[in-house]
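Every protein chain except one is present and positioned as in the full complex.
Our next item is subunit A:
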């Protein structure tokens, strides 16, 4: 890691001011991804603004939902009673992430900003449009088993690695930020960006904007939700395919369903098509199969990851079965 300056922020406005006015500055909270990126040369900063003394780690009920401070650690959110009861998919996604040590360190805001595990991106000796715009994407012709079948472009097919973001997407959460121009709210669906021709731009944050908290609204579906993560080993591994599902059934008919996916797309992926194939209909095997087909209709698989087309449909059917659908 090359040398950098370091400042402890006093309050959120101070943090925003410091990052906005200090050349090459960025925020550090848990640091579990940022420091690896800096060690690997995938990212470089001249100055780090430490957020850890800010009063932003609280998790609490707020109105009809829960408010999660951006500095809350993964472990503490997963253990929170309100989260476990009202949003099982959220607690499950967090516990399926990383290792116990990292869950004690990593903060919620940073989790949403973690960068892809694409080997070409992490290896500063490789070309990568995300790391060095215009240098090319070796994954397009190279090893792409971990890469996206949905949402890719000619410039990038890297997947987003966050389990938390997939769960929050299924829960219609919103990300609250503070910036030089004040506070604003970003629906989680608009937070992460498709790569298009600018894969280096991964989210909707403007320069100096700080995530202060995340809000997750209550719903019947949210309370009846589940996360399934398929990976190459039982634990401490990123998703090959993951599904966050929330379901409200009334008399056997789907009243509300939210389906979000990880490991298959360039950003946390919500499938309005799959949801539409189920909403207002009985949860039969035929309807679930139709939803699966709708989910992968636009898929662009490559030889190494073609298996995900089938796997993600089965994973979705599996989660829906656990939530009360056909087995």
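Basically, a contact is a pair of C-beta atoms (placed from the backbone, for glycine too) under 8 Å apart; a residue touches a chain by one contact, two chains touch by 3 or more; residues count from 1.
In the analysis below, contacts and distances are computed from a predicted model.
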Pick, from "RiPP maturation radical SAM protein 1", "Adenylyltransferase and sulfurtransferase", "(2Fe-2S)-binding protein" or "Phosphate transport system permease protein", the protein name that UniProt gives for the chain of this complex that is not shown. "(2Fe-2S)-binding protein"
Which of these touches the unseen chain: A:8, A:127 or A:205? A:8
Out of A:46, A:85, A:154 or A:322, the sole contact with the unshown chain comes from A:46
If the missing chain were put back, which residues of subunit A would it touch? 1-8, 10, 28, 30-32, 35-36, 39, 41, 46-48, 50, 52-53, 75, 98-102, 104-105, 234-236
